[in-house]
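A single protein chain has been omitted from the complex, and every remaining protein chain is retained in its original position.
The block that comes next holds subunit A.
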Amino acid sequence: MLSQQDMLEAERHGKQVRSIYVYEAPVRLWHWINALAMVTLAVTGYFIGKPLPTMPGEASDNFLLGYIRFAHFAAAYIFAIGLLGRIYWAFVGNHHAKQIFKLPITNAQWWSEVFFELRWYLFLEKTPKKYVGHNPMAQLMMFFFFTVLAVGMVFTGFALYSEGAGLGSWQDSLFGWVIPALGGSMQVHNLHRLGMWIMMTFALVHVYAAIREDIMSRQSLISTMISGWRMFKD
């Protein structure tokens, strides 16, 4: 479905123009804001669970963990609101904007291309395929390790935040049920932290794959997320 659409699109522009407009401005903006929020969340989150060495002096002179938690919560709001905005854009944006939210799992062609990509990454294929949007493998990973996980992090995160916000707060009304459902506050803390590690591990893979494909598959990836245009070298 997707790749055929891509091919048509590529045919339409490809041979002459050799570049296609893929990521619209809101998607690009969200990508970088989200990346920044994620880095902030991971670093501050790490230090909330395992705080920095103790501060000298009076308690009234220090507010270190307070600031760290503030940064975490502020970045969390940006992350969550950004995610909401991104979901909105999946409805109103171009078809590439929908990719990370739905998988064409009933499409046999798509699955065969997932395995093709897997073989390509395992050095079993000599020449890569080109995709206007995400390649099917990337789409699959993105769906589970970003979209699903991000929703999970928002739910567990706001559930934990609701503990401080208190009973009856909107965070509690919307997300408070998560805590007993997952087996208590301590368990939710632990799972939220595990989610951070999974997301950071995925970020490693994401950055590596983007750089590698940028070089290997003779099409732009990193600059595409800045300019929005996918360039094909041949």
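Following the convention adopted for this analysis, contacts are C-beta pairs under 8 Å (C-beta built on N, C-alpha and C of every residue); 3 or more make two chains touch, one makes a residue touch a chain; residues count from 1.
Following the convention adopted for this analysis, contacts and distances are computed from a predicted model.
UniProt lists the omitted chain of the complex under the protein name "hydrogenase (acceptor)" (options: "hydrogenase (acceptor)", "ABC transporter permease", "Tricarboxylic transport membrane protein" or "NADH-quinone oxidoreductase subunit J").
Checked against the full complex, the candidates A:Ile33, A:Leu118, A:Ile198 or A:Met225 give a single residue touching the omitted chain, namely A:Ile198. Although one chain is not shown, part of subunit A still touches it, namely residues 49-55, 59-66, 68-69, 121, 123, 126, 163-164, 166-167, 176-177, 179-180, 183-187, 189-191, 193-194, 196-198, 200-201, 204-205, 208, 212, 216.
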